[in-house]
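After the structure tokens below, expect a handful of questions from me.
Of the protein chains in this complex, all but one are displayed in their positions.
And then subunit A:
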Amino acid sequence: MLILNVSAYRNVVLCACVLVMGCLPNSLCAKPYTPQSSDEVLEQLPLLNNRTDKVLQRLRRQLNTEPDNLQVASAVANRFMELARSESDPRYYGYAEAAVKKWWQQSKPPLAVLLIRANLRQHRHDFDGALHDLHAVIEQDPRNGQAWLSLAVIQSVQGNYEASRLSCLHLKRLASHLTEMSCLSNAASLSGSAQQAYAVLKQAVDNTSTTDVEIHRWALTLLAEIAVRLGDAKAAETHFLQAFALNQRDVYLLASYSDFLLDQGRAKQVIELLKDDTRSDGLLLRLALAEQITGTGDLAKHQEDLQQRIVAYRLRGENIHQREEARFYLELLKQPNEALTLALQNWQVQREPADARLVLDAALASQNTVAAQPVLAWLKEKKLEDKTLQQRVALLE
């Protein structure tokens, strides 16, 4: 709750800044001043600094006294990565890296560090680097289920469905049946066997008694997404709601459901769903899109916030937001040429149906059918079944 308030406060400051001064990219609202009173609160620190995370504090103290203790170091790193995820705060990924930096640069880092590094590299969209680390983990420990699953998902994101399927097969006896089935169905559904994949996964979900909420939600989200691609909106809706019923807010699920609603022409519901959840850039983008369609809400402010974030990441020379950026330019700003460039760059890194769709949409909007040809050929080759893509493909062929 506190964090939400802080971020809302910052949004107000940012917005005021933008309106009053017209921010320059490099300085991001630079107008240095001298505060009037020494009581003026300049910054609200995150909870970590409140010393509430006793475990982390203890571990960090221990690491200070025993800087060579790999176990403590990787425990600190893992705790920071959990924080990075739960707080959606990328600084913690940096702190995690710092905790294990001693081993990070080694030619053969220990297994624990390799897993952490793979995770961080994947977060930074360095998928090839992450794959490299995961293969190294598997070489040392062929029974590492986490490594096989991460490997399978990254391979799927890169569009290597056959490799992904083979990785999933290794999960047998290393992970739960539902995990294995989810992994396999994902790869199969994207490479020409969507119907079968849906049936197999549905059966696995129905027969499961898992207590692992994360896996359960992943399976349901996958089911919903396969149903969307098969054009079965009713089934998709059911599975999305089942996933929400697991009663844990999940950014990926929210984003996926919002996209479904936007495609269904139910933008109003997206606003209902996301209006109090502007913490994630990805969700904020979908909220802004819904606001643009319905003409309600604070579109101008949300658009400005997104623009600021894009500028900040570009200054760092990072492109981990390229998918959102392309969609921002295409759908919010209506600048299809800029969007096409970004979508094609993104396509070199990520090859999910959403990434293909962005290229096709941008190509259609900028009337550049030639640019879409490699994606069209790829979709054919992979036999990707996706009702939402079919219309676009027909227009471009």
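Worth pointing out:
One rule holds in what follows: a residue touches a chain if its C-beta (ideal position, glycine included) is under 8 Å from a C-beta of that chain, and two chains touch if they have at least 3 such contacts; residues count from 1.
Here is the rule we use: contacts and distances are computed from a predicted model.
Think of the chain that is not pictured: of "Apolipoprotein N-acyltransferase", "Xanthine dehydrogenase YagT iron-sulfur-binding subunit", "Cytochrome c oxidase subunit I" or "Branched-chain amino acid ABC transporter permease", UniProt labels it "Apolipoprotein N-acyltransferase". From the set A:Glu237, A:Glu291 or A:Asp305, the residue in touch with the chain omitted from the display is A:Asp305, counting the whole complex. Of the listed residues A:Glu87, A:Asp298 or A:Glu338, the one in contact with the hidden chain in the full complex is A:Glu87. Even with one chain removed from view, subunit A keeps its contact list with that chain: residues 3, 6-7, 10-11, 13-14, 17, 26-35, 37-47, 49-51, 85, 87-91, 93-95, 97-98, 101, 104, 119, 122-123, 125, 145-146, 149-150, 153-154, 157, 175-176, 179, 212, 214-215, 218, 251-252, 255, 278-282, 284, 305, 308-309, 312-313, 315-318, 320-321, 323-324, 350, 352.
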